[in-house]
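Only a single protein chain was left out; the remaining protein chains are all shown in position.
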Amino acid sequence: MRKVGIAGVGHTKFGRSEVSLVDMLALAALEALDDAGIRTGRRHGVDQVFVASMGAGILNRQSSVASALVDTLNLQPAMAETVENGPASGASAVKLGYMAIASGMCDVALVVGGELMRVVTGWEATDFVATMLHPDAEYAYGLTLPAFAGMFTRLYMDKYGVTEKDLAMVAVKNHEHAMHNPVAHIQLVPSFHAIIEDEDAPVINPYVAEPLRVYDVCPVSDGAAAVVLCAMDLADRFRKKPVRIAGIGQATDTHVVAEREVPTDLLAVRLAAQRAYAMAGLKPEDIDVAELHDAFTILEIAISEEAGLFPKGEGHLAVRRGETRVGGRIPINTSGGLKAKGHPLGATGVSQIVELVRQLRGEAGGRQVEGARHGLAVNFGGFGNNVVATILSKEE
Amino acid sequence: MRKVGIAGVGHTKFGRSEVSLVDMLALAALEALDDAGIRTGRRHGVDQVFVASMGAGILNRQSSVASALVDTLNLQPAMAETVENGPASGASAVKLGYMAIASGMCDVALVVGGELMRVVTGWEATDFVATMLHPDAEYAYGLTLPAFAGMFTRLYMDKYGVTEKDLAMVAVKNHEHAMHNPVAHIQLVPSFHAIIEDEDAPVINPYVAEPLRVYDVCPVSDGAAAVVLCAMDLADRFRKKPVRIAGIGQATDTHVVAEREVPTDLLAVRLAAQRAYAMAGLKPEDIDVAELHDAFTILEIAISEEAGLFPKGEGHLAVRRGETRVGGRIPINTSGGLKAKGHPLGATGVSQIVELVRQLRGEAGGRQVEGARHGLAVNFGGFGNNVVATILSKEE
Amino acid sequence: MEPGMYAYRCTACGKLFHPARAVCRECGGREFEAVPLEGEGTLLTYTRVYALPEGYMKPWLGFGIVEFPNGVRVSGQMNTEDLAVGMKVRATVGTVKEGVGRDYYGFIFEKAAQA
Partner (left out) sequence: MEPGMYAYRCTACGKLFHPARAVCRECGGREFEAVPLEGEGTLLTYTRVYALPEGYMKPWLGFGIVEFPNGVRVSGQMNTEDLAVGMKVRATVGTVKEGVGRDYYGFIFEKAAQA
């Protein structure tokens, strides 16, 4: 199989966009093309464009967004498709870019994920996100992602002894990381005392979906992220040495959350990670830095276990020991994660890859993980019913 | 590059669906799995599912439809993504299935396209389809696909002498073909005299977007179509000899229709077809049967020219000579085409491939093209701004 | 009319599903018979949600996952404030969402009467 790498990365400031969806995608794309050293114009050499977006239709009433992006960037006659896999759309698009190049049909693919969410109210955004649940058995009940995360958290607390304080530690850690990431949505570290210990904590940090509180849940953000994928045999064409995509794994689980045999397991995460490790020829111990889909703080803990970084039920102990912060044994969500960097759905999977590339290149500034050689990203679609794990490796 | 074929096909009756989007997709998928001889259940062997849908979000307020399809078919842990490229979503999904297998990451991929459109009024459907146009320079004006098709037709008539009667001949031909296709939406042949020559023709067949009339425009249909793709090296696993995907070509053109340098050209069709021929090592003369995207009758004529089947400006002459009907030199839209079979957007590109497979297998019944060995499909996204051409070849 | 709620039993292997599926996960079968889901069940987990989606005119709503004696697990709304993991609940069917032009029916669980 032809080897595939990442030659360029781009990322808008997550938060509130001043520009349209397509213009926002274009900003991230141009940064990635520049980073790769690709000159825009007639001889651009981009063969394929993938756009990851979950809400272009529902939120922005726009279709064929990938074609629109090709147009504003004038990348014709590049092929173009929009890809949707819920909140894992971004990693799915990167996977498709990988396949496009590995198949030999393309040499260079531009993958851009983005979501313009703040054009609707928070209630509408919550409803929009819930459209990924089962239409009859879940969505029609008013069930939402926070609702399932809350019910999952309760089981996790009862079974493994995770506490609300553990969750708050994850939140504070990720907000601390985000202070070193200029593109993060939230640039402010909450005080652990204020959000969990103080008598006013229930006011400052009220419950959203018991036992999850506001600070356990990612904000609603606009944003876009982009990567330029290339065949490794063409690495010389680009400005920087490409970071290699060493492994990709993906798996689906039951759509209906209530049906999961062991409700505290995230089988799709486990299987996706196993497949990615197998493809990369690596083990969890080889991973130096990880971006894990912390749409809710509990998910960072649960995913870190299912991905093999810690034994099942012990992820929160690693958080308590500080192992998952920058400087710890295996730093998680150095970018700030979804929690603090923000979670523009279609952008997130691509944004995770952007962060890993910056870490493996040594470009991560104040949040740099020293000597990082292998990075893992886990992008979580549905309530864990379609999960993509990606492993990047620094080429020596 | 690993060779890829089509081992099974499935197709719902186009028209009005009695079931939900996902259940409709499942019907087509199961027919294709059965056709391939794949047993459902734990050992299904399907590695990847692609769903093509343009309107799942806007029309049906549902996301992550590919994961939902995996769930109802219990194809876990198969990977799954939804793909959108406007009315060319179907051919794009087939392309991605091709890449998935050619890359070596998958052996078997299920590709299902479908659209549930008749849940909204015709006005809403027209507006929905227009969301693929440029948001500011086109969509905001109330411009629609029929509007651009009408303006294109006027130019074509002035430049090449195409007449309203030529267009009606295309319509009647495709309705005649559809009479032999049990899954076609419209099972009724209009009288050429009644729709174009009779004094009541303006009433029976009024203008929709001058100079296009009702009988120049495809109906609004629900429907789904499915194909099972496989690596040709695994052909022995399946019930029938796979039909090979010999070539795929795709190209984008300017999003904004007014900007096209020669407004009667469809450059993306030309380039997509050229790329597909080059990959297949075939010429237009080698094509025995073609499914061309006749969302409007004029498009069948224009696409037949850009795909090299006739010289530019002479497609209508071939129609007059009867060359494009079953029994003619190069039968076009033997399935009935979008015009008579119906055009459930996401389904169409897959449906075209289904028809070609049936033709190349010799399973096309009353519409069979004798001895067909090579088939061409052209699936047209936007008003020609993202076009996919696919060539299938019968393996001897 | 409020429809009943059902599980679907694979006629080939007997495995139960809710909601309906096209194919049995266990044996690949495609025929199912409807089995009423009613009576008492056990609450496996629950939450109270304060940020409801569009269309709900309430400050909060309780949700839970309930296991019926036949092993089928379902999600539903909770019509009681007094919630605990492991408690017995009784299934009722009611309007879970008021839609435009149609209402949506589903499970609304109540605290079971003491045995």
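A, B and C label the chains in the order they appear, each numbered from 1.
Everything below uses one rule, namely that a residue touches a chain if its C-beta (ideal position, glycine included) is under 8 Å from a C-beta of that chain, and two chains touch if they have at least 3 such contacts.
Nothing here was measured: the structure is a model prediction, and the numbers come from that model.
Colleague: What are the shown chains that the left-out chain touches?
Modeller: A, B
Colleague: Just one of A:T40, A:Q187 or A:Q274 touches the chain that is missing; which is it?
Modeller: Residue touching the chain left out of view: A:T40.
Colleague: Based on the whole complex, identify which of B:G104, B:P263 or B:G328 touches the chain you can't see.
Modeller: If we include the chain that is not displayed, B:P263 is the one touching it.
Colleague: Can you list, in ascending order, the chain B residues touching the missing chain?
Modeller: 121-124, 126-127, 130, 134, 136-138, 140-144, 146-147, 150-152, 154-155, 158, 206-212, 254, 256-259, 263
Colleague: For the chain that got dropped from the picture, name the residues of chain A it touches.
Modeller: 23, 26-27, 30, 39-42, 44, 71-74, 76
Simple rule for what comes next: only the chains that are shown with their structure count from here on.
Colleague: With chains as vertices and touches as edges, which is it: line, ring, star, complete or other?
Modeller: Contact map by chain: complete.
Colleague: Nearest whole angstrom, what separates the Cα centre of chain B from the Cα centre of chain C?
Modeller: So the centroids are 41 Å from each other.
Colleague: Rounded to a whole Å, what is the gap between the Cα centroids of chain A and chain B?
Modeller: The computed centroid separation for chain A versus chain B comes out at 34 Å.
Colleague: How many angstrom lie between the centres of chain A and chain C, each centre taken as the mean Cα position?
Modeller: Distance between chain centres: 32 Å.
Colleague: Residue numbers in chain A touching 2 or more other chains?
Modeller: Where chain A meets two or more other chains at a single residue, that happens at 134, 256.
Colleague: Touching two or more other chains, which residues of chain C qualify?
Modeller: Touching at least two other chains: none.
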